[in-house]
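Only one protein chain is missing from this complex, and each of the others stays in its spot.
Naming follows writing order (A, B and C), and every chain is counted from residue 1.
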């Protein structure tokens, strides 16, 4: 047991050694070193149970869903729908029919922008978007703004990366129709107070669309407690396969929205005189979905719940504290994003050394981190940096991983002297 | 070797016994019988090489693509881009940047409808759609017609399920902007003369959008020879994983089209003053793609090319002939779709017995077929049936599979006697 | 032919499929509704005559469906004859229980409807058996929109 000494009573620490053995890829050597994977915010690794579930699906149950009477199709449908129910439980949605399968967060937000906002927005209507959003929670709104004459306005962030709630209040008005906000920022780690924001948005009649991509693997999510209108997340960020994720939306909205795509499975009847739509969730799920991905994602939900999201959050928190302290020992290192409420994301720059060079050099030491704008160019602009280095923490990381990173950064410093 | 006696000289027959061993799922028993899978038109089974490629990706190379400097991300990107190149070769597209990753055919056609057609269509403009189209090549056009005031008009089909080319000519006019046509009908098996249609469409200034979902696993595809403007297909119909497919489009169109979704990876720069788009193919690929699916699809392309599409087409043709002859021996059986140019799709009804009952009964014999409208309700209407039974043939099927189906149908007849 | 199938397609059921009772339109029904199952193309209409106490005095159906759907519609028309709409609702409740759990719920006398117990082994066919009943409910509530099992 790799107990973290400071665990509060009541929450048993994660057994990181054991967890690490669940991830086949972590056995890999990179450039002759044991891989230290600190890029889970880009995409997580997959535990064997997930990889096996995908394989098992293809080897034992593979068929198209929904429309088949044969045995395999029934099994495939059962697996596919079981994952939908697990997703519902994962975000505590009231109804399973409100869980819409999508490719990921990006598709989910585009769906809301096109099916909810596009028919409703009028010239001069406003969409508030925080400055710390991922491009996938900015660009879909810019596209729909251009289509409708609505305007996208940024909500400011403080110097430590905390959302400026006064600025939110100052910008909210009757013109506000949508508040688009990330639950957790992928470039800063900031956790936003969604329940508060949703309440303020509702007070002016606006909906709240939450990008949950970075919250999903770190926090227990309860959309009913959050009080938002839509919540999007990606399977590949919660140890599931790529190409599958979910949009949760309130039934009242989903029922009132036109379909997102047209095709098979989303119709009630099709004729050249006109077509009618299927009820939820099918209305938003045209075409063959990623059934194999869904099989894997179901296993990922089980895996995460098996560990316990409270324990995961605790682990994340402790490792973040350790990582923050250790990084600040590195000469010339500046952390970008130091909000008191953060998840395990460590974004930083090193004086005089470009992040891209750092990325290349630490990779040679087997340390996988991300460098660049992290699809959050407005954050880079806000903090006056062209890019940052980002180390993101998850269940299979421990202090030794952070030590390896710090050691490697010292090497970078020495090289650039 | 399971040589089919009538193979023409020059094309070696497929070794079905061996192929069957490549598919782990075919080892399954269903209701105590060896599974006879005749539902490949809904989704194909996956050979081990595909399942292994997915697993290998997740166990060895898993990372997010494009934006990472670290080793894993570079490997993942290389795998992802290698499949794009294989897809290009698979349809003989001129340029790899014209191959857009999508979830499948449905998303591809919606993309074209929304990004090509929506900004261009005016009230009164016409979209011609054949009566034999899958819903995914009808409903997206109905949606865009409603959005723009354009009109969707059906092109008639003959009693044997052949497209009525005179009706096409009669309907083509300067008002025609789009001709939407399936390369192969999933409910009738009809192969449409795309090159001819595209030429006729071009003569009035219309584009041709081809739904290649059912052609891809059966025929060598050459988009340059076809002369169409867009070509869509799904990975899961060519022995690849679910949740991944391709849209090919001419660069001149793709360059001129607005993005499909907004988000990460499809931008050049994002700011609250405005964003600019990345070049092809990224412009149309917002968000994390199905990288694991792409890894599997690459293996599927290799598998199919290894067998040879000419041999596959030949096998398909011979089995179709055998199946047609055997089915017509069944009392009261009526084939729906008897065009002289067909792939291995056998759609039929049995007098006095509903397809749904047939599906349930033959499933008990371990024969997996599809019953229903096959997402082609206008075809059902055209032929005056509520639904059909569909047996679809592929590389791992042989005469014995068809014999099992016929035997089972005889049982159905006896039961309903 | 296995036992489950034999139980699903019992002679009585096949007989009702072949010769559906109360089939064909009423001339002046008090209530009617259309139901369909987009999955398999079943489409039926149920028509009702009611007395002043909401008691069913006549019930017919038309349309086209699989054996299970047609037989269920046919046997439904026999079972609900002379029942009040409330009693018919209870009967549907018990019938639904039977189809999904395989148990005769006991509270209501299902009579011949118990023959549908075999549907339980075929979950995708439950909708076929319940479509007539959903349509009856819609007719009782005078709903205009076609109802769908999807």
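Throughout what follows, a contact is a pair of C-beta atoms (placed from the backbone, for glycine too) under 8 Å apart; a residue touches a chain by one contact, two chains touch by 3 or more.
Owing to the predicted nature of the structure, the values given are computational and were not obtained by experimental measurement.
A.B. asks: Name every shown chain in contact with the chain that has been left out of the document.
C.D. replies: A, B
A.B. asks: So which of A:220, A:258 or A:411 would be touching the chain we can't see?
C.D. replies: Residue touching the chain left out of view: A:411.
A.B. asks: Considering the whole complex, which of A:283, A:315 or A:373 touches the chain not shown?
C.D. replies: A:373
A.B. asks: Looking at the full complex, which residue from A:168, A:320 or A:387 touches the chain that isn't shown here?
C.D. replies: A:387
A.B. asks: Given that one chain is not shown, which residue among B:94, B:279 or B:332 touches it?
C.D. replies: B:279
A.B. asks: May I ask you to list the residues on chain A that touch the chain which is not drawn?
C.D. replies: Counting only chain A, the missing chain is touched by 31, 353-357, 360-361, 364, 371-373, 380, 385-387, 411, 415-417.
A.B. asks: List every residue of chain B that touches the chain not included in the displayed model.
C.D. replies: 66-67, 69, 74, 267-269, 278-279, 282
The rule is short, and it goes like this: only the chains that are shown with their structure count from here on.
A.B. asks: Between chain A and chain B, what distance separates the C-alpha centroids? Give it in angstrom.
C.D. replies: Once rounded, the distance between the two centres reads 32 Å.
A.B. asks: State, to the nearest whole Å, the distance from the C-alpha centre of chain A to the C-alpha centre of chain C.
C.D. replies: 47
A.B. asks: For chain B and chain C, what's the span in angstrom between their mean Cα positions?
C.D. replies: Measuring from centre to centre gives 38 Å for this pair.
A.B. asks: Out of chain A, which residues touch more than one other chain, so two or more?
C.D. replies: Residues 67, 69, 267, 269 of chain A touch two or more partner chains.
A.B. asks: By residue number and range, which residues of chain C touch two or more other chains?
C.D. replies: 38-40, 124-125
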